[in-house]
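Have a look at this one before I ask anything.
Every protein chain of the complex appears in place save one, which is left out.
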């Protein structure tokens, strides 16, 4: 077949327009990979938050008498630990609690008369068991307040979910734009090589021969451009990642990419190459089909 | 001059490659305008937050005895109101305070023994006056705690600032990508019209005549493509805006575009057109300068 | 001798304009040599386009290699085209391929193994006097050199029909004669040759050649020998 041999590689010119398209592909894949990384990371963050929250409770004992309070805490923990639906139950360290509350109540509030509540973190194996646990705790200490974390962090979760949605929208937008650019590149590449295609056609090449030649060129362009763009994007992401680690930004810190995410990003130039190839093939076959 | 007359409009062909470039410009400006909108909105949000926070204090009176507490509050408000650096000072409505604290302390906490603190919102004309006000308040009620809002909301502010930074980075990335695409389009357009340019050159056109012809074509392409992209982006932003209003998402709701922002967005296709025009001119003059 | 091409009442109209070709009825004998003449714009290239399947007629019947070429399915056209060699009036060389690769193109399209390509292409380059321009790309060749590459590309596959549209317009008379000799050799090996030309001096070089004259889109056939070649032959 004509497309399989070395001398045929030269058949379609490596013109300047082709090179421009290659760079545009690089730019578009750079943007797409970044958008996808943002989408994947925020989605992962939302999921992590969900799995964190769903199975966690906090039991709060508000009790002026420190001794009564500590006894209630010990009783509750003892009752919870043996149960199969409880993965872990432990009192929140008093110092840490003070630290947590500090911005809300101020240093003054802590060593003053304010009764410092005790808190028990409960980690469940199944979120559904929450109600049963609540009943159990109330049986031991009626004054206890039970908070599912999901309820606590609902506004934060809502905000992060909104972000994830926006990131997802961005991915869709940039990927659509890239798809369009790839399709346009395939069409405009056909235009660049119109004369050569015409000659091949008149010399008795079959439509499939011409299409194959052409789709290979587009595939190479997209793959080269896309690979460059993706590599730059990955390098950029790694740099950004290191900056975030360095800053230790807490909320953004939870936003990380798992190996599966990296694999998806690496697949993107291949996916777009496949799409460009199919688009080129259909464009050529369509254009040739219209002539004799 | 050759470029100024109607028949010359036809000199550069409205080929398919040209049309592809026009669409690619549309796509890139769509993305750029969206990125810029995101950048402007988050930046505005950060600034709004800053100006909101910088000039505000909350005075908190934690006092078991309700009568003492109320007297302190009245005294402080009376002392603050006449001062020139205080724009407003008012006690926070008790019911609203309860509502605000509810998720943190629970319903149980409110009607229990917990001493309900009183709060006074103070709005300053100059943030620098905060220290003087603090001294004044402490003179009246030594047990008062004074919070500058900036301190309270520091983590939220940090998060939003990070977002604004990311959005800014996105704007820079997308704008650079668009710049590159515009430059590439100018170069590849030159390639499409190489033969025509060669003929004009040999017929005695001056370099400036050829460049003018060519840069006008690129300007038209960029302006048309860019205008379409910008219009689509603006329509998309208005749609998104209406969705956000409908959902009433609180945090995102603060993120709005001012008229000046809209003006900046509307200027973007013009800016890119100017850039494309200059790039095209320099490309043509450079290419022609290399030949006889 | 068999009829390799048969036109019956063929007409050609570009778009919605007037008929460029009208009422063409003629027969080409396999293995014969034809010259086609006519003023500029008479319709020579248009007729040749019908012959090498670059254009469908707007009416009439064309039979090629004994088959109806008008209703031929698209999938069979490449096979037909490979049996026809064409020298285009505007050469149509691939500008970024070397002279060698341009000439080798039809062989590669036909799927000939790479090691069998080198020899015939080099031989062909020598024939048209361009051995020392083997690696030159068309834009760096002179007009006549380009034309010779175009001729070499058309004849390299030893096609059953050779269609040459003004093949000597850019070469000197000596070279023209040499190229005509190439066509003649090919013709002797069995190829039917159709050469459209303005150079009336070429005509005398092939005494056996048959004349076709186009005027205003119509074929002049005063002796009727184009319409009925075998009758004419018998009469001669």
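Order as written gives the chain letters A, B and C; numbering starts at 1 within each chain.
To be clear about the criterion, a contact is a pair of C-beta atoms (placed from the backbone, for glycine too) under 8 Å apart; a residue touches a chain by one contact, two chains touch by 3 or more.
Predicted, not measured: the structure shown is a model, and the values here were computed from it.
Participant: Which shown chains does the hidden chain touch?
Facilitator: Output: missing chain touches B, C.
Participant: Which one touches the absent chain: C:116, C:174 or C:208?
Facilitator: C:174
Participant: Out of C:9, C:75 or C:140, which residue would touch the omitted chain in the full complex?
Facilitator: For the chain that is not drawn, the touching residue is C:140.
Participant: Which residue among C:68, C:90 or C:118 touches the omitted chain?
Facilitator: In the full complex, the listed residue that touches the missing chain is C:90.
Participant: Mind listing the subunit C residues that contact the chain we can't see here?
Facilitator: Contacting residues on subunit C, toward the hidden partner: 14, 37-41, 44-45, 89-90, 140, 142-145, 147-148, 165-166, 169-176, 198, 200.
Participant: Given the full complex, what residues of subunit B touch the hidden partner chain?
Facilitator: 1-2, 5-8, 10-11, 13, 15, 195-196, 198-200, 202-207, 209, 289, 292
Everything below uses one rule, namely that only the chains that are shown with their structure count from here on.
Participant: Based on the averaged CA atom positions, which chain is farthest from subunit B?
Facilitator: Of all the other chains, the one whose centre lies farthest from subunit B is C.
Participant: In whole angstrom, how far does the Cα centroid of subunit B sit from the Cα centroid of subunit C?
Facilitator: 68
Participant: Mind checking the centre-to-centre distance between subunit A and subunit C? Centres are C-alpha means, answer in whole Å.
Facilitator: Distance between chain centres: 63 Å.
Participant: Measuring centre to centre with CA averages, how many angstrom lie between subunit A and subunit B?
Facilitator: 24
Participant: Among the residues of subunit A, pick out those that touch two or more other chains and give their numbers.
Facilitator: Residues 15 of subunit A touch two or more partner chains.
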